[in-house]
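Yeah, one chain of the complex is gone here, protein chain that is, but the others are all in their spots.
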Amino acid sequence: MTMSAVHPAPTPPGEDAAAELRDVHIGFRSGRHVTPVVRGVTLRLLPGRVLALVGESGSGKSLTSLALIGLLPPGAEITSGSVVLGGDDTAGFTARQWREARGSRVAMVFQDPMAALNPGFAVGRQIAEPFRRRLGASRRDARERAVALMREVGIADAETRYGDHPHEFSGGMRQRAVIAMALALGPSVLLADEPTTALDVTVQAQILRLLARRQQEAGLATLLVSHDLGVVARMAHEVAVMYAGRIVEQGPLDAVYTRPAHPYTLGLLRAMPDGKEEGGRLTPIAGLPPDPRRPPGGCAFHPRCPFATDVCRTEDPPLAGSGGRSVACHHADEVRAAHSGPDSAAHGAPQSGPHSAAHSTEEDR
Amino acid sequence: MSAIAAAPPQAAAEPRRRRLPARAWIGLAVVGLFVLAALLGPVLMPYDPVATDLPHRLLPPGSRLGDGSVAWLGTDQVGRDMLTTLLAGSRVSLLVGAATVLAGGAVGLVAGLVSGYFGGWADAVLSRVGDVQLAFPSILLAILIAGVLGPSVTNVVITLAVTRWVVFARVVRASALATRDLEFVDSARVLGAGHLRILVRHVLPSCWQPLLVAATVQIGLVMVAEASLSFLGLGIPPDQASWGATVAAGRDYLGSAWWISTMPAIALAAVVTGVGLVGDAFRDLADPRAQL
Partner (left out) sequence: MGRFLLRRAGQAVLVAWGAVTLVFVVVRVVPGDPATLILGPDASADQLASVRADFGLDKPLWQQYLTHMGEVLHGDFGDSWRLGGGAMSATLDRFPATLELAALALVITLAAGFPLGMLCARRPGRILDALVSAGSLVGQALPSFWLGIVLILLFARQLHWLPSTAGGGPEAVILPSVTLALPFVGWLARLVRNGALEEIGKDYVRTARAKGTGEGAVLYVHVARNIALPVVTVLGLLMGNFIANAVIVEVVFSWPGLGSLMVDAITNRDYAVVEAAIVTITVCYIALNLVVDVLCVALDPRLTPQNA
């Protein structure tokens, strides 16, 4: 059985976004007061393309992805802007509409597969659950489909492992199970929130290959949330860098990695170990991200920014640009100039593009 | 998800902390009223267990008596004023509750200190005895002992103290164990402090708080247990007023005079709930993480 068999509708062709965030603001409400955490994010997820959302923890990238599946944590709410799924504005979604959208239109892979699986049920049964509950499949049918799905995501002996509980699986196998669950109903949008962060380094590469392969085969519009630029480089087509609730730079993977235009992106790239520097001469970004309850005036990055001038302290730069390349910085030109030194080839350039990752599928099994 | 960790927890914690004392204050008010009634009530309205006033028996609450006074809570099956009976009962209830917790607490304190601080065979023996006793449903043990000893206030206190000491001993033992190996206790020992000095100066202070929390919880349970024993006729002798015994006496008049059974039961429930509220507040103060 192939994935397209359970796919409810073919992905829309062309440049129609499978999912879209339009100027979305998310805040935490406490009484009448709202603490803004995501401040005006606009993203388009296209079929067959992987968009990476990059940033430190606390930048609002996880909340952004949760907004796309309608699972914001208690207290968090979308204060303005719209979340659009396959052309439908979700603002008017009832609880039931959201429920029907989850799994079949948009699905999610989580960071910690041990926590993401219910410890009380057999893994296979959890994978079979969408078939049983959503498609009304018979017990036997759901089991067969789940076993097939487990095989597809590379779980060996799927038939015998169906009844095993999460604690009997290894970390990598657990994440494969979580991926299987996400793919069960053939969604058109896949959200992957730090999908390899909780895994061993050796397993990380396998899981990334699996995700990339499934993404390509099913033509999934994918949002990859990560703080790890190395992971992003292996899978993404496009990168959006998030800082303090805003997107500060966005563009095609190669362009952003080789010609960063925001000092924060530059800092992230410099902090990335690329294996070529002996002894790991890393340059972490000094300072901490701002407290969302007390944001600094002007550009949120200015307290940590080596390029900051007076204008940065008073004026928040808008996200501007053309040709799919945009940046929110008063000093973007200086940043580009600073990066295009003799050092630039050693920094930032991705070691393996998304296509090399996607094609190395056989060794993955 | 760490993005959200900073803001909401404080926001959620604040209203809870502000609301908690209100409940505790209600509890304190009820308990205060009860203690006041127990101390002053019998002085103001002396209780005579053998007095009978048959013409005025089974009068509903608010009835006027022959001497012109009003029986606010009605009269019982032999014409005694229910309010007077209740006040006398509150004194017994308080006396038994306090005495039991004091006696059981004292025994538990000593046993807990010995087994927690010294450990060894004393701890082994005391812990096993505690296990055996906790394997007993405490109400059964109370019925057994009270039945064997016969009804009297002293015997009720002995009975309930015997069934409760283990709880106190466990609490104290845990605190003593935790304190025993702390650095400052070690250094005191190195400096040549004797066991008694270490126990009194260092170990004991850490035991008071959990002991107090346990005592508040237990005092409510003890009062219910006393009432239960008295209800069965195994507790307070008939010449003294007891809420449990009054409830039992009113059983036969359920259809005609519901207030006889109901008044003491409501009083008991109110006081025990009040004690429970105060106990919850104490526990939350002692360990803020325990609240949920």
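Chains here go by letter, A and B, matching the order in which they are written, and residues are numbered from 1 within each.
In this text, a contact is a pair of C-beta atoms (placed from the backbone, for glycine too) under 8 Å apart; a residue touches a chain by one contact, two chains touch by 3 or more.
As the structure is a computational prediction, the values presented were derived from the model and not from experiment.
J.: In the complete assembly, which of A:24, A:37, A:181 or A:299 touches the absent chain?
T.: A:181
J.: Who touches the missing chain here, B:149, B:174 or B:285?
T.: B:149
J.: Which residue, B:22, B:124 or B:140, contacts the hidden chain when the whole complex is considered?
T.: Selected residue, touching the omitted chain: B:140.
J.: Taking the full complex into account, find the residue in B:59, B:161, B:227 or B:281 that is in contact with the omitted chain.
T.: B:227
J.: For chain A, enumerate the residues touching the unshown chain of the complex.
T.: 69, 71, 95, 99-104, 107-108, 110, 112, 115-121, 129-130, 133-134, 165, 167-168, 178, 181-182, 184-185
J.: By the contact criterion defined above, which parts of chain B meet the unshown chain? Give residue numbers in ascending order.
T.: The list for chain B reads 128-129, 131-133, 135-137, 139-141, 143-145, 147-149, 220, 224, 227-228, 231-234, 244, 247-248, 250-251, 254-255, 258, 261-262, 265, 268-270, 272-273, 276-277, 292.
In this section, only the chains that are shown with their structure count from here on.
J.: What is the distance in Å between the mean C-alpha positions of chain A and chain B?
T.: Computed from C-alpha means, the inter-chain centre distance equals 57 Å.
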